[in-house]
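Only one protein chain is missing from this complex, and each of the others stays in its spot.
For chain A:
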């Protein structure tokens, strides 16, 4: 009997930009349906490169130099552009730090949302609009036609992120990739979006791979955590193992650097 393939399996993945030395080396992890993996790291750690590789959208010159990734048992390196188009936006989708900048500023959000739905389905315009409104309701946006007539700049940062999530979740993807989806938001909005993502993931069994520099958010959301530093994995395992059992000196340093409400106050301690 063959074991059912994991949702995502990444083996010894190394990625380089141009002729330069690899910026990501030897990354290995796996993800099951409905699981949340959070990749934590500071700037230049390669965390964004890893998730961009999983949606076939590495920046110019980026290429896999060793290892590879399987999506539900298929080697993604073998996919043609056409196959990528089939998966991207439906089966595998992505949200960015500022979903607003991924939208056309001179088209209404309704027009873009409906176009996105119709590109990946055979719904007519009316049905696509109904679906868009349903999806907006799901992420607590005003669910009416008037809201769809707005332009991206007329939305707050939190509303734009909710819209990005609604679009990414339109076809109930198996895999959602999220690159710092809450980092540009106010703290209370961040908390709401974090809850929203966890709820959606639980409901539809979507696996999430999220990149963040906020180790507090990681601790709240993650089933698994991977800590990266300068292109290498320094810790990988279950949330509890990585945060509270055994971890590298680097992870310890990160944990200590996060200001907390119960931690030491520097005004009292620094001499």
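Criterion: contacts are C-beta pairs under 8 Å (C-beta built on N, C-alpha and C of every residue); 3 or more make two chains touch, one makes a residue touch a chain; residues count from 1.
The definition used in the following text is that contacts and distances are computed from a predicted model.
Of "Oligopeptide transport ATP-binding protein OppF", "Sigma-70 family RNA polymerase sigma factor", "Fumarate reductase iron-sulfur subunit" or "Metal ABC transporter permease", only "Oligopeptide transport ATP-binding protein OppF" is the UniProt protein name of the chain excluded from the display.
When the whole complex is considered, the residue among A:20, A:60, A:106 or A:187 that touches the unshown chain is A:187.
Only one of the listed residues, A:43, A:59 or A:78, touches the absent chain: A:43. Annotation: of A:105, A:126 or A:262, A:262 touches the absent chain (contact as defined above). Panel shows chain A; residues 42-43, 156-157, 186-192, 194-195, 213-217, 219-220, 240, 243-244, 253-268, 270-271 of it touch the chain omitted from the view.
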